[in-house]
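One structure below.
All protein chains but one are shown in place.
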Amino acid sequence: MTTLAFLGLGAMGDPMAAHLATYARAHGHRVLVWNRTAAKAGAHAATHGTHPATLEEAAAADVIFTCLPTSAEVDEVMHQMRPHLRPGATWVDCTSGHPDAATRQAAELAAHGVTFLDAPVSGGTVGAQQGRLTVMVGGDAAAMDAARPHLAFADKVVHVGGTGAGFAVKAVNNALLGVTLWATGEGLAVLGRAGVNLGAALDVINASSGRSNASENLIPQRVLTREFPPTFALGLLAKDAGIAVDLTQGVQGSAPVIAQVAALLRAAQHVVGPAEDHTAALKLIEAMNAKEIL
Amino acid sequence: MTTLAFLGLGAMGDPMAAHLATYARAHGHRVLVWNRTAAKAGAHAATHGTHPATLEEAAAADVIFTCLPTSAEVDEVMHQMRPHLRPGATWVDCTSGHPDAATRQAAELAAHGVTFLDAPVSGGTVGAQQGRLTVMVGGDAAAMDAARPHLAFADKVVHVGGTGAGFAVKAVNNALLGVTLWATGEGLAVLGRAGVNLGAALDVINASSGRSNASENLIPQRVLTREFPPTFALGLLAKDAGIAVDLTQGVQGSAPVIAQVAALLRAAQHVVGPAEDHTAALKLIEAMNAKEIL
Amino acid sequence: MTTLAFLGLGAMGDPMAAHLATYARAHGHRVLVWNRTAAKAGAHAATHGTHPATLEEAAAADVIFTCLPTSAEVDEVMHQMRPHLRPGATWVDCTSGHPDAATRQAAELAAHGVTFLDAPVSGGTVGAQQGRLTVMVGGDAAAMDAARPHLAFADKVVHVGGTGAGFAVKAVNNALLGVTLWATGEGLAVLGRAGVNLGAALDVINASSGRSNASENLIPQRVLTREFPPTFALGLLAKDAGIAVDLTQGVQGSAPVIAQVAALLRAAQHVVGPAEDHTAALKLIEAMNAKEIL
Partner (left out) sequence: MTTLAFLGLGAMGDPMAAHLATYARAHGHRVLVWNRTAAKAGAHAATHGTHPATLEEAAAADVIFTCLPTSAEVDEVMHQMRPHLRPGATWVDCTSGHPDAATRQAAELAAHGVTFLDAPVSGGTVGAQQGRLTVMVGGDAAAMDAARPHLAFADKVVHVGGTGAGFAVKAVNNALLGVTLWATGEGLAVLGRAGVNLGAALDVINASSGRSNASENLIPQRVLTREFPPTFALGLLAKDAGIAVDLTQGVQGSAPVIAQVAALLRAAQHVVGPAEDHTAALKLIEAMNAKEIL
């Protein structure tokens, strides 16, 4: 019997672990769950038939999934679990982590005979609930192929390069989310000052060459409605854009636009609040233009 | 019988005027065509049954369409045509023009009893050939409704505000095209330096939140293939992004990301060449990162 | 007897006209003064022996000085004065004006036989009071040489090019003021978050290669003291940086850093208030970093 452990039952992790449970039931596997707030693990077990576990117990699993806020939290649980790891296991980190952390963590786990895959996901809470996430994987391709059947929460799994490459792609993707969100917000604020009908403008942009996921989905659904539903925190988007900056620095690349947007998102985090939805970054643009986007 | 005049038979205008001709034939209208290089008007007439005309003749039409490189060229033909305009006519300017020019031109035409609509289009040369362009219209809504049947090259016509609003939305759309193109290029150049597989990275981004028209269509089709087919000139994209900057200045708005990208596109125009395809702007990013995007 | 007219008795103009009065008295010239709020002209006359005048009277002067908030106000007075101008006169515009306006105004005045010089000043209110301003002049060099003796408020007069060049240099200078102010503010906010002693840091920077007028004078005197004395309004600095952006656009140049700072200063104008001292732009940086600079 294969034992799978899932650590981190947040807005993404909870439904991901639920898909893991369904899959495990069908294949005779066992799913251990752990969460910093233990009550969430208990609730998950009651609802999905998973098994609450300590970090020590989870460390003995064949495949360990982590889905935590940042690489720092992964470091913490890894530190506690290291003495109890089972050689031959695979650690699949679905956190939106840091490429530098991946390199270090992979080396530490390798010393215990454990393979690390950085495997962040995209698709949001809706994708997690539907089990239709995209997973971008860095690390050993054969290890990814072996782990693939267990990625029950994914409908697209792509190997993008060596250790850290998954985190790198995720950071760049989220930085581009930040860029499109911010720049579209700028454009709408300026058009608003010019007296243009913003709903009509967005309608046109979404039929034209300037369209993006931000213009097609996020701004109509979250900004123009003034709802800003808190599904992905502004502080986490600022963190991810910051990882893209770190990545750029690490390879001595030049990305002035991503760098500028990362700085503006950090500013929005301080001005608007880190726990607000990431689309609330546009409230800073509104202040900068003395104009609401509606 | 209604007379329609179409001025400017470039990569966009030529197929647009062809759709006008088909429509006119079905409704018993007449289509005059004019082009700076007269041979193009003759060829259009031979192929599509339109009538080559002088500017003076075109000035007497009921509906005048212009589709020229910039508002400066529209000013030139308008200057020559003004004495010959017919009161009650409508001038539909499909140029990616300047909002300030629209205000001025509308006032000048109003003095001759002619209504000006700024009506730039999006959809590219493919959309023009298929007659499926999107038209964003600024000016009098009733005049737009009256002219709507003649917009035979469009499948979506949206009224976005008063005079100049159409040009404003077009400028912002193209600025956003520039932002998404440039920022995605930056991200890929950095990932390339980090040794990530760029095709796989783009595949993931296009299934994720950072996707845009640039990441889904332009970069895979034009950059990764190294083809950079010259359908929309870099110099014109830089001009359009510059109009978005002017617009921002005119309303005392703040759009730091659009401003930065407009400056970088202008730099690319000088470094790479104004006649190159707009996607060739990424060659400057490649130089800035000492890394090809492929 | 030569008649000199000075229009615009603001924080700069008032002491400039006072130096003109002293000079005129010594040379047997007459000084007319005009101000939108007439009481200021009366007070100036009472204190400095100048003569309050209507725009029509001022129009007949041999040399006309203007020192107004923007080129728009110069346009207004020029419109009223045009019918009354004296051929052979010289118009010296000390406003921080717009290069495009200079070209237009010079042409309009030339039609009346009047020579236009764009002649903005630097040195601040202290320099104006001491009569030690620097004047940067665009236009005809011989006309500048002829007017030079009358520039009693200046100790340095530099011919920088043709019509508009004076305004252009002034706009770039003030944009650089904005860049150095803003960037030094950013650096200090970050150092403050890192727990560094900011007074000591500034002391070191001012002995090192990163120093500027902003770091040596403005920030120690106005920001670290939290006084922000309102001598040069934030709204005017944002306007001047905007002129540098317009200038860049007009020559198809690429200045991404100036463009970004101009956008951020405009944002600060909206967030902090246009009438605040220009150094109060750093209050936006403080909000963006959740950290006071002190």
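Note that the chains are named A, B and C in the order they appear, and that numbering of residues resets to 1 at the start of each chain.
The working rule: contacts are C-beta pairs under 8 Å (C-beta built on N, C-alpha and C of every residue); 3 or more make two chains touch, one makes a residue touch a chain.
Predicted model only: the values in this text are computed from it and were never measured.
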item: Where the missing chain makes contact, among the chains that are shown; value: A, B, C
item: Candidate in contact with the missing chain, chosen from C:A189, C:A238 or C:V271; value: C:A189
item: Touch criterion as defined above, residue of C:P52, C:P99 or C:G131 at the omitted chain; value: C:P99
item: Touch criterion as defined above, residue of C:A18, C:V179, C:A238 or C:V271 at the omitted chain; value: C:V179
item: Residue numbers in chain C that touch the chain omitted from display; value: 99, 122-124, 134, 136, 156, 158-162, 164-165, 168-169, 172-177, 179-180, 182-184, 186-191, 193-197, 200-201, 203-205, 207-215, 244, 247-248, 250-258, 260-261, 264, 285, 288-289, 291
item: Residues of chain B in contact with the chain not shown; value: 256, 260, 266-267, 270-271, 287-290
item: Where the unshown chain meets chain A, residue by residue; value: 238, 242, 245-246, 248-249, 252-256, 259-260, 262-264, 266-267, 269-270
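Convention: only the chains that are shown with their structure count from here on.
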item: Centre-most chain [mean C-alpha coordinates]; value: B
item: Centroid distance [mean C-alpha coordinates] between chain B and chain A, Å; value: 37
item: Separation of chain A from chain C, taking each centre as the mean of its C-alpha atoms, in whole Å; value: 50
item: Residue list for chain C, restricted to those that touch at least two other chains; value: 256, 260, 266-267, 270
